[in-house]
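We show some of the complex, not the whole, and keep each chain where it was.
Order of writing sets the labels: A and B. Residues in every chain begin at 1.
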Amino acid sequence: MIMINSVTILDYIGTFAFAISGIRLAALKKFDWFGAYVVGLVTAIGGGTMRDVLLNTTPFWMHQPSYLICTALALFSVILLGNHIIRFKHTFFIFDTIGLGLFVVVGINKTLEFGFPVWVAIFMGTLTGSAGGVIRDILINEVPLIFHKEIYAMACVLGGLIYWGCYYFGLEPAITQILSASGVILARFLAVKYKIALPQLRNIN
Amino acid sequence: MIMINSVTILDYIGTFAFAISGIRLAALKKFDWFGAYVVGLVTAIGGGTMRDVLLNTTPFWMHQPSYLICTALALFSVILLGNHIIRFKHTFFIFDTIGLGLFVVVGINKTLEFGFPVWVAIFMGTLTGSAGGVIRDILINEVPLIFHKEIYAMACVLGGLIYWGCYYFGLEPAITQILSASGVILARFLAVKYKIALPQLRNIN
């Protein structure tokens, strides 16, 4: 049974926002509705699917249709709203970032539940949060955005390190998870606001 | 033991046709023989492999070498026939479409056998039929064709819905499978003949 609690609601909001980000890029590439749906879906569930494949377990979205439905709703919104959707740009950015914080923590929790050490969990949290966007960019035939712009994945890593710290000092799981997700969210907001970026590699070829 | 029955023959024909479609695109990109083999193989077995990885089972082609051999035969045909292969274009289109119908039904059957609900099976049938072509297009560094042209994947979804309907009304498995595969094949023929396509998304960025 699906528990409709606050985490579930955040999960749906995050899925919806991730899907919107994929569908907008698909529109830019003149994809048809099916193509847009696939790109939106892959953005939303790609990271968690890669995590579950590496953990050697059935992908999370195969247990209940809500993630496929969320993506369909995102597609319908984009089709119906059209150009008006650009007005909600800031709202989507906030949803997207909240989703990121949640996905990272979900990825860490699940990996620890499978008995892996903390460094694998931090890896999987980062993968859960950022691999969907990488697969999205591969599908639209662009160089993945997070490899040369924005501190997106580093926010995930930071959230993972906060989780590790809290875990090490024996904090309550609920507090650990809230602090970790907040770290991800805050790091991304600050990075975007102050245009903080990692240095590029010098061309050494 | 390998049963040489009509389904097996159709399976080999479909594999061969899918491999040819990959090898032709590889030739366009001036790939060498090895590259062409890989692109052909991925086109033929990529969808079923993704399905089996998601179902958390050993990929189907690891149980017997026939799929690797079929792809090798497709490569030799292209090397030997060269430009003459273009004459068989319509034949390949027919084989390719029959293969598509079969692969969708195989994907649905296998997913149901693993105990998943029908909506997962429809998803997996569509994946089995169309993901190989997506990976092929990623390997040749093009935007996946099925995201902006042709009702290819929608034919798979339609076949899945027909399967669902037959299943719901308790039809015989054999009849269910034949109707479902026929639906895929017919939908694709009609879509190509009458140039039916899904609407594109308006650019909303």
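One rule holds for everything that comes next: contacts are C-beta pairs under 8 Å (C-beta built on N, C-alpha and C of every residue); 3 or more make two chains touch, one makes a residue touch a chain.
All figures in this text were calculated on a predicted structure; none of them were measured in a lab.
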| item | value |
| --- | --- |
| Given 2 placed chains, full-complex copy number | 3 |
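Please note the rule applied: only the chains that are shown with their structure count from here on.
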| item | value |
| --- | --- |
| Between chain A and chain B, centroid-to-centroid distance (C-alpha), Å | 30 |
| Touching residues on chain B, where the partner in the complex is chain A | 53-56, 116, 119-120, 123, 134, 138, 141-144, 146-149, 153-154, 197-205 |
| Chain B-facing residues of chain A, complex | 23-36, 38-39, 49, 53, 56-59, 62, 65, 68, 78-79, 81-83, 85-86, 138-141 |
